[in-house]
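Structure incoming, see below.
Yeah, one chain of the complex is gone here, protein chain that is, but the others are all in their spots.
Each chain gets a letter, A and B, in the order it is written, and its residues are counted from 1.
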Amino acid sequence: MDRKKYNDEKKRYQETLSGCGCQDIEFTTVSGEEVGEIYTPDETEGFDYNEQLGFPGQYPYTRGVYPNMYRGRLWTQRQFAGFGTAKDTNGRYHYLLEHGQTGLSVAFDMPTIMGYDSDHKRSEGEVGRCGVAIDSLRDMEVLFDGIDLGAITTSMTINAPASILLAFYLCAGEKKGTAFDKMGGTIQNDILKEYIAQKSWIFPPEESLRIITNILAFCSDHVPRWNTISISGYHIREAGSTAIQELAFTLADGFAYVEAGIAAGLDVDKFAPRLSFFFNSHLDFFEEIVKYRAARRIWAKRMKEKYGAKNPKSLLLRFHTQTAGCTLTAQQPENNIVRTAFQAMSAVLGGTQSLHTNSMDETLALPSEKAVRIALRTQQIIAHETGVINTIDPLAGSYFIETRTNEMEEAAEAYFRKIDDLGGVVKAIDKGFFQREIQRSAYEYQKAFEAGRKVIVGLNRFKLENEEIDIPLLRIDEEVERQQKKAVQDARADRDNDKVARELERLKAAAEGTDNLMPVIIDCARCYATEGEIIDTLKGVFGEYKEPLFI
Amino acid sequence: MARKVRVLVAKPGLDGHDRGAKVVANALKDAGMEIIYTGLHQTPEMIAESAVQEDVDVVGLSILSGAHMTMFPRVMELMKEKGAEHIVIFGGGIIPAEDVEKLEKIGVARIFGPGTDTGDIVKFIRERFPEE
Partner (left out) sequence: MRERPSIESLLELFADGKVSAAARLITILEDGGKDAERVLDSIFQRTGNAYRIGFTGPPGAGKSSLLNRVTAKFRAKDHRVGIIAIDPTSPFTGGAFLGDRIRMQAHSEDPDVFVRSLASRGSLGGISNCTDEVVDLMDAFGKDLVLIETVGVGQSELEISEKAHTVVVVLVPESGDGIQAMKAGLMEIGDIFVMNKADHEDAEGAAREIQDTLRLKDIPEGEWEPKVVLTSAREETGIDDLIDVIEEHRRHLDEGGRFANMRKKILRSRVRNALMDRMERRLRASDKVRELLEQRMESVYRGEMSPYMVVRELEELVSIQ
């Protein structure tokens, strides 16, 4: 390049630019980061392709975890679904599979997530509301009726009681004749982000981490195709964090699990390949893309350099993405289709392995069948019509993209140092560090929106007066709760209660000692002990986590 | 001394989505009100008793789990039992329009949906309890 010409031209450009004037708005990302008006070779000077990018499927994996990416195989189109009874949700699964969905994803109701049976007092009004109610193996059998668990993979959004729902799933497959090692899927099982953002905890952090390392060890021996933790930034972002915070906190959680596994005496290369990630895809198109690219690079580098991983699979940051539920508006809900489409596109350009696209009506209620279909079609349009799958990591080498990817990485590293200074993730949770950071970002964003500095179409600009919402909503019949209560009571009456009592006693002893809990939990599941019974037994030994208050 | 507006902000139900509740609590505090924050997983009994002991003027409940038709009526009932019908109850969360109508009928003063400007909530309270 003719350097002199470049310098002259740049100078001339800058002079012209300063005479141009700008609109009186903030040019910041949705996270409030300032971005430049133009990026040039000056920003990427000293850029080392081998060091910073590498080829797809090669260290440090910035360009993607597989050499052929979507040319080899599209991302998994995985729509999160669950409502009512197991039978209701089973119907939705058959519908989604018939319409071309390639993996299942279970949403559980709040009582299941919090470890209460459907007939517990605290479950009142919540059974089957925002997910499917599962109380015992019996419900799990109904949930997957007519579905071959050896042929599909299933993702289960479950954390504190993940060990139990996994046990139910494995037993349901086993009863249909599918061996443990033939079943594949994911449990979220990311308890750290519960303390940080999502707040569906049951046990205190140390006890929770023990259960998690038990799952890591059990699955690497017996369920090798299972993704044991889906380390999740999604909820951190939904709770109001910025993109950088989502990236940094999620990876910090990931490293904390790796450290817990190593501390429990496990071989990092045995369990790390089954760790996967779950990110949010928010509104700021490029900011999201660089977040995914930076994430892959940071993970690979640390796994190799800090944790001494040798297996290349341990270095791969594979991730699921969900478009950002918190960006959807109840006003002019059809606009949400457009938002979701852009968010899905940045996830694909960022190299996601699987994707959930939100339905337009999710700020109003549970998604209706039609809304879910449009959301799925959005993915199919991206995959089959737009041509973005043809070229791998097409944005690489852009001055802007590479500069911002580097900046993301540096900002995340700064957070890692802060977390280290606080004594690690669990200590930082104790001190409310993450919680405060997220709350502050959430409040800042709200204030920026209310001051009109951030625009949300249909909310603070381009509003529609007297809007009639014309979207059919899915309603959960009150009958569901009654039915499910009866079902769990019937299940308790139908089983060998002496055996259940014995198995729960064994579980208590195992929890008090140091044995792996998974085999015992599976035995409890097999004889139809309910989730609530298993959780209560563990609570008796581990205690419960209490909400801290940080403001 | 001028009377301060006291507001109880609570999250009934089992879900942990407290972003909204905390943003609203912060905004009301910044508007000069005293916020009693009781946090997650509150039962209607806990909410009603806290509201009475704290002698609040207003109770704000955030519900996103879909349990609103169980939670609100129970809270309203308990308020009545405890002789605290004078306390203004409002809510926030994902609540379908037809349920909003039903809730307003049993005395819930207002439901604020997603995308609410916190200034509107401040205004709603100030209209009922002007600064003295």
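What we mean here is this: contacts are C-beta pairs under 8 Å (C-beta built on N, C-alpha and C of every residue); 3 or more make two chains touch, one makes a residue touch a chain.
Since the model is a prediction, treat every value here as computed from it, not as a measurement.
> Indicate each shown chain that the hidden chain touches within the full complex.
A, B
> Mind pulling the chain B residues that touch the left-out chain?
1, 3-4, 6, 25-26, 28-39, 42, 45-46, 49-50, 52-55, 57, 82-84, 86, 88, 128-129
> For chain A, which residues reach the chain that was dropped from this view?
204, 431, 546-547, 549, 551
Just so it is clear, only the chains that are shown with their structure count from here on.
> In whole angstrom, what separates the CA-based centres of chain A and chain B?
30
> Could you list, by residue number, the parts of chain A that touch chain B in their complex?
Its residues touching chain B are 110-111, 113-114, 116, 122-126, 129-130, 194, 198-201, 238-240, 326, 328-331, 363-366, 439, 442-443, 446, 449-450, 456, 459-460, 469, 473, 475-476, 547, 549, 551.
> Which positions of chain B touch chain A when the two form their complex?
Residues 13-19, 22-23, 26-27, 37, 39-41, 43, 64-67, 69-71, 94, 96-97, 113-115, 117-119.
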